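The structure under discussion appears below in the form of structure tokens.
Missing here is one protein chain; the remaining ones are kept as they sit in the complex.
First chain written, first letter: the chains are A and B, and each begins at residue 1.
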Amino acid sequence: MTATPAESAVPPEPTAPPRAARSSRLLAERVIEAAIALAGVSTVVIVALIFLFLLRESTAAFLDVPLRQLMGTRWYPIEGLFGFLPLIAGSLVVTIGAVVIAVPLGLITAIYLGEIAPPSQREVLKPIIEVLAGIPSIVLGFVGWVALAPLVQQLGATTGLTALTGSLILAYMALPTIISISEDALYAVPKAYRDGALAIGATQWQTIWRVVLPAARSGIVIAVMLGIGRAIGETMAVMMVTGNAANIPALGPGLFLQPVRTMTATIAAEMGEVQRGSLHYSTLFAIGVVLFVITFGINYVAGRLIGASGGPRRRGQL
Amino acid sequence: MTRQQSHTLAVRAITAVSVLVIVPILLVIGYVVAHGIGTVDWTFLTQPPRDGMRAGGIMPALLGTLVLAAGTAVVTLPAGIGAAIFLAEYAGDNRMTRAVRLAIVNLAGIPSIVYGLFGLGAFVLFLRFGTSIVAGALTLGIMTLPVVISTAEEAIRAVPDQFRTVSLSLGATRWQTIRHHVLPHALPGILTGIILGLGRAAGETAPILFTVAAFYLPELPRSIFDQTMALPYHLYVISTQVPGMPLGMQYGTALVLLLLVLSMTLSATLIRTRMRRRREW
Partner (left out) sequence: MTAVPPPPAPAIAIRQLFFTYADGTEALRDISVDIAPRQLFVLFGPARAGKTTLLRLLNRLSDLIGGTRQQGHVRFNGADIFERGVDVTDLRRRIGMVFAMPTPLPGSIRSNLTFGLRMAGMRDAAALEARVEQSLRQAALWDEVKDRLESSAFALSGGQQQRLCLARSLALEPEVIILDNPTSGLDPLSTAAVEESLDALKQRYTIIMVPHSVQQAARVADSAAFLLDGELVEAGPARELFVNPRHKRTEDYISGRFG
């Protein structure tokens, strides 16, 4: 502390510890704070590293396989045919099916939990949904394999391992995400909106449908997007129940009752058997790049939407 | 139809749909428990598999999963809690902070199989750890980071601001304030996040497929540079890769895995409510 020359008589500090002790403590704090900052920055570095390693291992695929072939309709690695289309189509069909099932279910359940259910019920139901989020995907896949697939087969499919089976399992895996985020969105709608609608004589249902839902729109969009992100990246359960046929599914009424193979399942199923460094190996990493880019895009947009709709809650001041 | 009737109808429909969500969850759990309970006993938990895994127990896989969870904790705790403190206490509103937040959101969204690819490329091959516990734990630890960071950050932010102000006004430094009057109160929340994250990691299959998991090992791993069997992968193997596998063994394995993961989720929730009740302010 420097003082102006005229008034330099600063009284000695009575509680100050010895100078050396203080500076060594300050140094220790600097080190700790640097480590904390490093931990923060490391997240960015990790994302970059993940992308770089995916690129590094997939270079051969992007350089040596003609783009035309990558966009092709045949995935026969043994014959050197690496067309992504059947896998992308498989992922797409299964994900669309899951979204069609999960979005209405999730949204309606969120409405029930947030607007209709009495608190006592909410306290029972919310942990159950949390439990669903906690069930390992391999266990859901296993149940899908031993219990759900035979049921699906009775719908008239030649096998129980179909896109529909995968969509059903995926839908339930995406539900906790969709429910909790849309419930937050509903909760964020100001009470005044509801009171206003109820005050002019709207029923509770009309209030929900015409006032609360539109106001929560952007939050619900985020919920759906993150649900899609969750579904498209799921691996083990899907691999066990979709039949793993790398064909472009035939359009038509039986679309969902055919076996398909997703991008994720392809990586999981084939990486164990490939020669490291081979073109096939590299192509599997290229699928990883595609998955990374898709989920990065979804999360980036969802993150921007979250930022636009309010951002993190602020702490109360003293 | 009157307005009141349409309201009643809507509410009934919404309730019915919610039942449609809840019931299958209970069915799945009930199904696994009912079919698996007969197989799970002390021998099943403590014996290695025999006869091409068609008999015996799941001890090496169970042990492997516990070891992997511990390894995951070692990787994810320092980085996760550090990043949470950074975001809650130090980060200003600038480009760096936004980049960190974006990174965490994206880490949370990256598919688990892509983590598996990354672990293979970075740890197994590039760092030459080989297919090993260390490669698997690093992969799972990184995958668990976003869960730990976001729950820990939330817990830290929930500590009333006045504790910080008061502590600083008494001449404590920023770090002393965090260390003595923020972290202790955030601990239950941080612990909840950690257990949730580890529970998820213990149940994951895709990230360990190419980084650590072994189809079958006659011996237990001796060091962290060895492969290990793991429960989720073991379930996958015995239910899809081994012909003539007795169903009871499959259900039993699924039940043990389910109980392991759910008990972690449950204890996390329990810690949270317990500690909330003990709070003084």
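Note that a residue touches a chain if its C-beta (ideal position, glycine included) is under 8 Å from a C-beta of that chain, and two chains touch if they have at least 3 such contacts.
Quick caveat: nothing in here was measured; it's all calculated off a predicted structure.
From the options B:47, B:173, B:240 or B:267, the residue with contact to the chain not on display is B:173. Residue B:185 is the one among B:7, B:35, B:101 or B:185 that touches the chain not shown. Not every partner is drawn; the one left out touches chain B at residues 92-93, 162-173, 176, 180-181, 184-185, 280-281.
One rule holds for everything that comes next: only the chains that are shown with their structure count from here on.
One inter-chain figure worth recording: chain A and chain B are separated by 15 Å, centre to centre, where each centre is the mean of the chain's CA atoms. Chain B makes touch with chain A in their complex at residues 3-4, 6-7, 10-11, 13-15, 17-18, 20-22, 24-26, 28-29, 31-32, 78-83, 85-87, 90-91, 96, 99-118, 120-122, 125-126, 142, 145, 149, 157, 160-162, 165, 173-176, 196, 199-200, 202-206, 209-210, 232-233, 235-236, 239-240, 247, 250, 254, 257-258, 261-262, 264-266, 269.
Residues 26, 29, 32-33, 35-44, 46-47, 49-50, 53-54, 56-57, 104-106, 108-109, 111-113, 116-117, 125, 127-132, 134-143, 145-147, 172, 175, 179, 203-206, 209, 226, 229, 232-236, 240, 264, 267-268, 271-272, 276, 284-285, 288, 291-292, 295-296, 298-300, 302-303, 312-313, 315-318 of chain A are the ones that touch chain B when the two sit in their complex.
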